[in-house]
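The structure's right below; bear with me while I get my questions together.
One protein chain omitted, others in place.
Right, chain A next:
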Amino acid sequence: MLKLFKHNIQPVSELSSAQTAVEVNALNLWFGDKHVLKDITMRIPKNKVTALIGQSGCGKSTLINCFNRLNDLYDGCQYKGEVIIDGKNINSKKTNVSRLRAKVGMVFQRPNPFPMSIYENVCYGLKLQGVRERRNLDDAVESALKQAALWDEVKDRLFEPAMTLSGGQQQRLVIARALSLKPEVLLLDEPTSALDPLTTLFIEELMESLKKQCTIVIVTHNMQQAARVSDYTAFFHQGKLVEYADSDTLFTMPEKKQTEDYITGRYG
């Protein structure tokens, strides 16, 4: 039944390279002695919403941090294996990490606007990329804020501090900040867990509209949310990818007993 509403959903096994935004090959990751990600191999489809679910500490956030090499910030983190974006293995030493991070946007669990004006927040990434012309910045700010459905609320106070916005507005501002760089992939790390239900709905609708422009990967603890917004879902358990399928299949007839137990709330 649901398949009628969601069009063009292929089984994960049939995804071609052209349809893949991020390809993960035999990825292993350690924090010190702790083996956090174990032999992950998966293809994340282009212009789709992929949800990563699993218990806390199962490695799903660590996995999306691998997509923009944010794990590099932590001491004692080591990884092996490939993450291919745009045909290049980003784990190679030659990767320009700054350019990669501009291409792979990220939104965190807690809204983290910088203590500057709304305008400056959205410009932050662009200025780092060397955009200086006032007109280009203005246009980029406007379109990013419009995409994040925040423009109408803030257009009259662009130069007020970002901290004066509400929590939900701040999270949309952070999304706009990521979108200003026109990323190919947008990583959302539990983006709604600190927000109220209405704002959550708002952001979920946003994801639906954003997927035309970019690939979205969302980490979430909310099963309903994963089922509502995602086209594909991957279930992780203790650093392993247990099951990965289109969301309809995974939520209606999971192959593995473990998955079924988790999504029906029998454990975890």
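In this section, a residue touches a chain if its C-beta (ideal position, glycine included) is under 8 Å from a C-beta of that chain, and two chains touch if they have at least 3 such contacts; residues count from 1.
What we mean here is this: contacts and distances are computed from a predicted model.
A single chain of the complex does not appear, and UniProt lists its protein name as "Phosphate transport system permease protein PstA", one of "Phosphate transport system permease protein PstA", "Molybdopterin synthase sulfur carrier subunit", "Quinol oxidase subunit 1" or "Nitrate reductase". Summary of contacts with the chain left out: across A:Lys60, A:Arg177 or A:His237, the touching residue is A:Arg177.
Only one residue in the set A:Ser98, A:Asn136 or A:Ser166 touches the chain that does not appear here, and it is A:Ser98.
Annotation: of A:Leu37, A:Met106 or A:Ile218, A:Met106 touches the absent chain (contact as defined above). Residues touching the missing chain, restricted to chain A, are 68, 70, 73, 75, 98-102, 105-106, 108, 110, 112, 114-115, 124-125, 128-129, 161, 163-164, 174, 177-178, 181 (touch as defined at the top).
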